[in-house]
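Just one protein chain is left out here, and the rest sit where they should.
As written, the chain order gives the labels A and B, with residue 1 at the start of each chain.
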Amino acid sequence: MKLTERLERIDRRVIFLIIFLAVAGPLIMPIGLKIEVSEPVQIFYDAVNDLLPGSRVLVSADYDPASMPEVYPMNEALVHHLFSKDIQIIGLGLWPQGIPLNQAAMERAAQVHGKEYGKDFVNLGYKAGGIVVISALAENILQTFPADYAGRPIAELEIMKGVRNLDNIDLIVSLSAGDPGVREWIMIAQGRYRKRVSGGVTAVSAPAFYPYLNAGQLKGLIGGMKGAAEYEKLVERSGTASRGMDAQSIAHGVIIFFIVIANVFYLIGRRSRK
Amino acid sequence: MKNQVPLLITFIAGFVMVLQYFIPHWPFSDLQGLFNNWFLIIMVFAMILGIGNLLKLHLGKLQKKASGWWYSIVLITGFAIVFGAGMIWGVESGSPFDWFYFNVNLPMSSTMFALLAFFVASASYRAFRARTPEATLLLISAIIVMLSRVPLGNYVWDKLPLVGDWIMGSPNMAGQRAIMIGIALGVVSTSLRILLGIERTYLSGK
Partner (left out) sequence: MAGTIGTWFAALLTLFILSFLYRDNPFYKFAEYLFVGVSAAYWAVYNYYNILRPNLILPLFFHGQLVNIIPLVLGIMMIMRLAPKIGWISRWPLAFIVGTYSGYYLITYLQSNALDQVQATLMSFIEISAWREFFARPGLIAFLDAISVPLIIVGVVTGIIYFFFSREHKGVFGGFARIGIWFLMVAFGASFGYTIMARISLLIGRLFFLLHDWLRII
């Protein structure tokens, strides 16, 4: 068998090992590559930054541990950004597994900024139904979410005083890993009730949201770990996303090399077969 | 009864939701609120059904000592422990249930999907071939986007991130919009067919 043919059929565990080294190496020995901010992330940052102290932001954690490395850094950076501007956070989720992650992010940020549960932030928990939940809370939040994520009644909480429905929310941010998520928030909250919606999504779904961004239906988009790193740079926080960018760069370089070299082997093989 | 009543329910539920969009006043607004609340509750029972099915399957495997029955013990034990912890001590931060989430559920869920990185790298090497001009265009677009989306791209060519942004905001956006409009028209026609009882596949089965 020719060398190129042998290399084309190499054991995939060799490829696994190369990828492992490409990711682990830069994590152990950081390079310090510079991160540039893209326009969609800048729009997201500006949408939050333009809010006045005392505003209310609804943060919907529509993701799960499988997408945590991409979306959780956005969650952390966002709640820090909001608390630093004395903005109240009403957390909830359309995915059950995002609730404790959002709660952890809010509690950590609350400790840093001296914020109190029930007064400066609340976690309303999860409801099943996606688009139906959004439609329900758009009319009446208390009826849809009578208790918080741990089952405690929310009617008497200070943060919920004067909050009846989406009319009392200044910005909606959905951090999502799929459906239900940003798309459903746009369809109901923005499409019907004309509320401002910003989104943080996994890289897999990010390209599909550019039409919403272009149409003005979405006020900013953070896509994947790179987007999270850009947002961390804007809010001046060094989080896990920023630390992962060197590894991301090297891994991308390795995969591009794989694609190019495999196609070179393929073309050589095709030519010799002709 | 088996088909007629469900079709009527579908029609009423669907058209109340359509009408309340255009007439957001009584009685449609009240009906919408009522149906929304019922929907949330029924969805929970759908999940209970799924979980019940799962336990029924594995308890059956255990009973019959089917192949791999000892793994079913792992599944049922894991379910029982976490379910018990949640129902007894609650789900607040710092509870045993919360501990299980962060130290059992979270690492396994994350790692399952992290495996995909290896397989996607392997697939890129072994399967991704530019056999046609269209595939070549796909490949070139993928490479430019991949390089421009990481800090390394800036060091290869300082304009690469801007080119990448342009690709995402223009040709990619155009293609995605065309797909989106196509899907939207498909969803609209399917929804209408379901509401009018023409599409009945969701009623199949005993």
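Going forward, contacts are C-beta pairs under 8 Å (C-beta built on N, C-alpha and C of every residue); 3 or more make two chains touch, one makes a residue touch a chain.
Every value quoted in this text rests on a predicted model; they were computed, and no experiment measured them.
Colleague: Just name the one of A:I18, A:M187 or A:L234 that touches the chain not displayed here.
Modeller: A:M187
Colleague: Could you list which residues of chain A touch the chain missing from the display?
Modeller: 13, 16, 19-20, 23-24, 27-28, 66-70, 96-97, 99, 125-128, 131-132, 135, 145-147, 149-151, 186-188, 190-192, 202-204, 206-208, 211-212, 214-217, 223-226, 240, 243-244, 247-248, 251-252, 255
Colleague: Can you name the residues of chain B that touch the chain not displayed here?
Modeller: 2-3, 5-7, 9-18, 21, 34-35, 37-49, 51-56, 68, 71-72, 74-83, 86-87, 90-91, 97, 99-118, 120, 124, 134-135, 137-146, 149-150, 159, 162-163, 166-185, 187-188, 190-192, 194-195, 202-203, 205-206
In this text, only the chains that are shown with their structure count from here on.
Colleague: Enumerate the contact residues on chain B facing chain A in the complex.
Modeller: 21, 29, 32-33, 36-37, 39-40, 43-44, 46-47, 90-93, 98, 101-102, 105-107, 109-110, 112-113, 117-118, 120-122, 124-126, 128-130, 139, 142-143, 146-147, 149-152, 154-155, 161, 165, 168-169, 172-173, 176-177, 179-180
Colleague: Inside the complex, what are the residues of chain A that reach chain B?
Modeller: 8-10, 12, 15-16, 18-20, 23, 33-36, 38-39, 64-69, 97, 100, 103-104, 107, 127-129, 132-133, 135-136, 139-140, 143-144, 149-151, 192, 203, 207-208, 210-211, 213-214, 224, 226, 245-246, 248-256, 258-263, 266
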